[in-house]
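Report on the following structure.
Shown here is a partial selection of chains from the complex, left in place.
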Amino acid sequence: MTVELSLRSQKRTELIDVTLQIEKALPQSGTGYCRFFVPHTTAGVIINENADPSVAEDISDYFSKLVPHRQEWKHTEGNADAHVKAALVGTTTGAPYSNGKLVLGRWQGVFFCEFDGPRSRRLILSVSPDK
Amino acid sequence: MTVELSLRSQKRTELIDVTLQIEKALPQSGTGYCRFFVPHTTAGVIINENADPSVAEDISDYFSKLVPHRQEWKHTEGNADAHVKAALVGTTTGAPYSNGKLVLGRWQGVFFCEFDGPRSRRLILSVSPDK
């Protein structure tokens, strides 16, 4: 089963907690595995701490420092750094689920990683129920 | 279903667009999910923009700068940097497919990331049709 989520980023670089939005789209009973796929080239998806919001800010700030927005890039659309950041964090991850909840660690949440916002974005869920 | 692709890199560091090669190996009808697995320790696989080839060059150039080829490494085979780059980009990713095509975003393609070429390389596809 494939489900498409829509979201909207507000800043150029931003980690958006999409855990609850994903869980609303999961089968409310049964177990399985859900893959999260980002169909964009300047965004990614990670799983990290969502208890203290400063963790997501530290991650976002770190990527902004590691890959400079303004420097000599061959790609001239002004977002080459966002492509590199997407390559570093990756466009797919996933987690097991059970009865409408992701089976995450105690402090984990799923974050859509915006590196070239603000924009309308999509996240594709591929849900594989256990046999 | 598992399918093994063969490819050949031409440079030490190079992103090779393997989207069409993957799609030729997919089932030509039906939907499902395809995982891409790199059975090498100095190469990786990512999904990023394949419309403007300068994006792949920027990503490749960035990794070359971020992880220096020549510095003090414990591993003495001269390719420790390539192992680190493989750890950063990862050896697995994947995407949904439908009727012989990957269901990618408009600008996305799949890139085999060579960090210690030129060499003959393999990419293993694990195809899971929807039930």
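Letters A and B mark the chains as written, and numbering starts fresh at 1 in each.
In this section, a residue touches a chain if its C-beta (ideal position, glycine included) is under 8 Å from a C-beta of that chain, and two chains touch if they have at least 3 such contacts.
Treat the numbers as computed from the prediction; the structure is a model and nothing was measured.
Student: Copy number for the full complex, please, knowing 2 are shown in place.
Tutor: 3
The rule is simple: only the chains that are shown with their structure count from here on.
Student: Can you check the complex and tell me which residues of subunit A touch subunit B?
Tutor: For this pair, the touching residues of subunit A are 1-2, 35, 37-41, 66-67, 73-77, 80, 83-84, 86-88, 90-92, 122, 124, 126, 128.
Student: Where on subunit B does subunit A make contact in their complex?
Tutor: 31, 33, 46-49, 52, 54-55, 57-59, 61-62, 66, 88-90, 93-96, 103-108, 128, 130
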